[in-house]
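What follows is a single structure, and I will ask about it in a moment.
A protein chain is absent from this complex, but the other protein chains hold their places.
Letters are used for the chains, namely A, B and C, taken in the order the chains are written, and counting of residues starts over at 1 for each.
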Amino acid sequence: MTYSVAVSGASGYAGGEILRILAAHPDVEIRTVTAHSNAGQPLIQHQPHLRSLAHLTLAETSPDVLAGHDIVFLALPHGQSGQYTDALGDTPLVIDAGADHRLESVADWDRFYGGDFHEPWVYGVPELPVAGTKQRERLVGASRIAAPGCNASTVSLSLAPGVAAGVIDPSDIVTVLAVGPSGAGKSLKTNLLGSEILGTANPYAVGGTHRHIPEIRQALAAARTAAIEPGADSPDQGIRISFTPVLVPMSRGILATSTAPIAPGVTDDEIRAAWESAYGDETFVQLLPAGHFPRTADVLGANTALMGLAIDRAANRVTVVTAVDNLVKGTAGAAVQSMNIALGLAEGTALTVNGVAP
Amino acid sequence: MTYSVAVSGASGYAGGEILRILAAHPDVEIRTVTAHSNAGQPLIQHQPHLRSLAHLTLAETSPDVLAGHDIVFLALPHGQSGQYTDALGDTPLVIDAGADHRLESVADWDRFYGGDFHEPWVYGVPELPVAGTKQRERLVGASRIAAPGCNASTVSLSLAPGVAAGVIDPSDIVTVLAVGPSGAGKSLKTNLLGSEILGTANPYAVGGTHRHIPEIRQALAAARTAAIEPGADSPDQGIRISFTPVLVPMSRGILATSTAPIAPGVTDDEIRAAWESAYGDETFVQLLPAGHFPRTADVLGANTALMGLAIDRAANRVTVVTAVDNLVKGTAGAAVQSMNIALGLAEGTALTVNGVAP
Amino acid sequence: MTYSVAVSGASGYAGGEILRILAAHPDVEIRTVTAHSNAGQPLIQHQPHLRSLAHLTLAETSPDVLAGHDIVFLALPHGQSGQYTDALGDTPLVIDAGADHRLESVADWDRFYGGDFHEPWVYGVPELPVAGTKQRERLVGASRIAAPGCNASTVSLSLAPGVAAGVIDPSDIVTVLAVGPSGAGKSLKTNLLGSEILGTANPYAVGGTHRHIPEIRQALAAARTAAIEPGADSPDQGIRISFTPVLVPMSRGILATSTAPIAPGVTDDEIRAAWESAYGDETFVQLLPAGHFPRTADVLGANTALMGLAIDRAANRVTVVTAVDNLVKGTAGAAVQSMNIALGLAEGTALTVNGVAP
Partner (left out) sequence: MTYSVAVSGASGYAGGEILRILAAHPDVEIRTVTAHSNAGQPLIQHQPHLRSLAHLTLAETSPDVLAGHDIVFLALPHGQSGQYTDALGDTPLVIDAGADHRLESVADWDRFYGGDFHEPWVYGVPELPVAGTKQRERLVGASRIAAPGCNASTVSLSLAPGVAAGVIDPSDIVTVLAVGPSGAGKSLKTNLLGSEILGTANPYAVGGTHRHIPEIRQALAAARTAAIEPGADSPDQGIRISFTPVLVPMSRGILATSTAPIAPGVTDDEIRAAWESAYGDETFVQLLPAGHFPRTADVLGANTALMGLAIDRAANRVTVVTAVDNLVKGTAGAAVQSMNIALGLAEGTALTVNGVAP
């Protein structure tokens, strides 16, 4: 069958990328695209790269317009999805690319986002290890899916195998990410102007304020298999993260350098085996051979997370460097991959594993 | 008086930057510029931006050519300075921009560089806290100066105040640096091609192999004031560093994100005071107000290190983000500033504090 | 059937892009990849973005290794294809991405390239107007195809409709191109280093020396329908081109701004109609509505040439701005599209019309 699809936020970066991927999907028909201030204009005016969708016009984002499709993608600013999700009760599959349905903890929501709390949906990172299995299993047949935060899923995928296997200590994680500005969306802010981005590296949300921190904590807590770990009963569940994103002059891409202390007594082979066993059979999350590390260019436009692992005994830390395309594996690709799983389609439909480089 | 100067490696990036700065220095005359494979060619052919030096021709780098000047700058690949330093015994001031005279530990030299060990010279980072004083004092009247490694001095300046004051624990430092490719020099390597650098972030020397690690360890060990600290008698002197540089698409600049655990019992005020007291009177190393963090654009072309400090109690870490221009404060500016101090000139002569932005 | 394919020059940029496209082609099997100095190494080491081809190893480029396939792609430096084409006499389809088989004029070859002249093959730009028809017709069933020069095909596509319709005067064309460095290949040259490319615009081959000039002249001469035009019997066939390429800091992409005088007496409608009738039915060459002009980002990774047309009566010139991805529509995409036509496959197989933006 062919599924009818509506995509809201279609004039933005996340919405545009969902459309770019779906345009190559044989099982869906993009029937409706919506926007807010740009409603009434041709889609192609705001997404001039989507040549095959030149026939579409942006409708107003409203519950009525979104209703009546088999699948609805919400690619709206954080805090705006909630108002639509109630009205979409009859829609068989809703996938939210925003944050509204990601967090399980009301306290975390209040602290990092604020405003109305919405119930958590199934988290759309299929390869993520969760207590003895993979998140993929929860996505089968799901009707409500929360696509991940791009930085959050990158760091969670980087470290979850080690946390699950108990070979690293999650209580002192340090992660620094080089990120492209497209992750911030098509927002008119001075610090996102080309003149402010070109030729410079800009840190932001330094010191523990970034909204993806609780999302990582939640994913890593879920990855733990042991019933009781040291500190797991503390408010932060024994998972502490120093998290610093740095805007760098590339339109897309996240290169996350994540480190955690080596757990006492584990061998190098045990460490490496944790990641190999977690991702050895995965198509879209790949561990590079020892001594190799990825570049973001290697995954541009692709749904692939590439990671390299180093064991630094002098520093007593494992370092995992992971590259993703923030708009694909970090957002739109994760959403479509999750959709494929939920619908029982081949998981990789419309998704590419090869990047566009150089 | 006017000092006569010779600059070797004048066709490279570090040599070119030394020349750019010295061209504006009222007290020196650039008499000789030397190169190796490019000898015999006009300097301007290799440094087309140095319009005021269009009259100079590259001579062959040799002890004879370099001798007879008041000041000699060596901007040569690592391991090549040593052969000249013996022959320059009569030269009043020699400043090496390479690594040959930076390390005090033969073991570190053997492990990270290899080849002949050369005696350490006075380290050219004037603002660096060293046991109760500043490195500046050692530079007064110095005749042999080792300009710092650009990444090393950036990280050392970032953390030394906290180490000196005992407010951070140097045994678990994690630093990740976004760096521009000019730090790698004008080397013909595939991974430095424009097509490989544009639009992508590339990690390198992951996992504890970067040569600047022992240089940082040495500087931070020197910053400690307490006679005995925990672990200070171990081979690594209780200073352990997870160090990951990431090439990003900007020609110049280092943005170093450095974190270390907060020492037990110290207050936020005590932490911030450590940096304020270290750099409050400095012109070229500036701590930004709380909540502010620097961009590399802010220091482009300038001799300024700008840093922002965050205290992340949830992660129990201090995060210092520091921006420098790797070719100026990281190399050539540090060399000229050190020269000014050694000769008793005004320390900031020919150096700018304002960056070229946007 | 499935066609067996060999790709030479597989460690370079053009070869890599041919492989990226073919990896998604349902009718071919990539059996052999070859290189010269990199022979014996895994392909993935040189093309780390081609994850789906991680099983391939680079063989030595030689006639024996290339023989025995249904299709051979030659992606070699200019002047090197000729030595293989004789030995591939039994190969049903050979496509050369180099220049060796593009030019029909021995005089042009001698002046712009030099060395042995090789017979011209069918030119691989299907949409190009040629004397009353399209180049596509000549590609049907072709066994030897010369893929175009990326700059040349971009400019030829930009102006051929106007030349064919007689609405512009080809005797005073001026074209200036902003080009990314990947067009220059993976060559180790100082001027292609990241530090030399970032943050700067660099002209090259200024003043009529670029090798793509005769290729454009040849294509535009072929586009003319009138038997005799003024100057058509002169050595330059009445087609004169001022051609200036400028390297800019984007890894891929050509943005060609091409202008020519308006022919006497033609109306604006007649001018615009020339392009509309030429490309109105094309998928991969699209004319934007009046007042709209393309960006290279709109075609990144896509086989699409997007163009905008302005009629500047004050300057008495038509200006056509065309964006292509130099590695796709400019090289590898044109090669695969031509292959599809030659083999009777659907012309767009494995080729995308939507770009990867932002």
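Throughout what follows, a residue touches a chain if its C-beta (ideal position, glycine included) is under 8 Å from a C-beta of that chain, and two chains touch if they have at least 3 such contacts.
Keep in mind it's a predicted model, so treat the numbers as computed, not measured.
A.B. asks: Could you tell me which of C:Leu103, C:Ala142, C:Ala178 or C:Ala305 touches the chain that is not displayed?
C.D. replies: C:Ala178
A.B. asks: Looking beyond the chains shown, say which of C:Ser8, C:Thr91, C:Ser195 or C:Gln286 touches the absent one.
C.D. replies: Going through C:Ser8, C:Thr91, C:Ser195 or C:Gln286 one by one, C:Ser195 is the residue touching the chain not shown.
A.B. asks: In the whole complex, not just what's shown, which of C:Gln47, C:Gln135, C:Ser251 or C:Gln286 touches the removed chain?
C.D. replies: Of all options in C:Gln47, C:Gln135, C:Ser251 or C:Gln286, contact with the hidden chain holds for C:Ser251.
A.B. asks: Among A:Ile197, A:Ala335 or A:Val353, exactly one should touch the missing chain; which is it?
C.D. replies: With A:Ile197, A:Ala335 or A:Val353 as choices, the missing chain is touched by A:Ile197.
A.B. asks: Where does chain C touch the missing chain, residue by residue?
C.D. replies: So the residues of chain C touching the missing chain come out as 172-174, 176, 178, 195-196, 198-204, 206-208, 236, 240-244, 246, 248-253, 255, 257, 259, 261, 293-298, 300, 308, 310-317, 319, 321, 323, 357-358.
A.B. asks: State which residues belonging to chain B touch the missing partner chain.
C.D. replies: 13, 16, 20, 23-24, 47-53, 182, 198-199, 251-252, 286, 294-295, 297-302, 304, 306, 352-358
A.B. asks: Could you please point out the chain A residues that touch the chain left off the display?
C.D. replies: Within chain A, the residues touching the omitted chain are 13, 180-182, 186, 188-190, 192-200, 249-251.
The rule is short, and it goes like this: only the chains that are shown with their structure count from here on.
A.B. asks: From the centre of chain B, which other chain's Cα mean sits the farthest off?
C.D. replies: C
A.B. asks: With centres defined as the mean C-alpha position, give me the chain A-chain C separation in Å.
C.D. replies: About 37 Å separates the centre of chain A from that of chain C.
A.B. asks: For chain A, write out the residues touching at least two other chains, lowest number first.
C.D. replies: 198-199, 251-252, 294-295, 297-298, 300, 357-358
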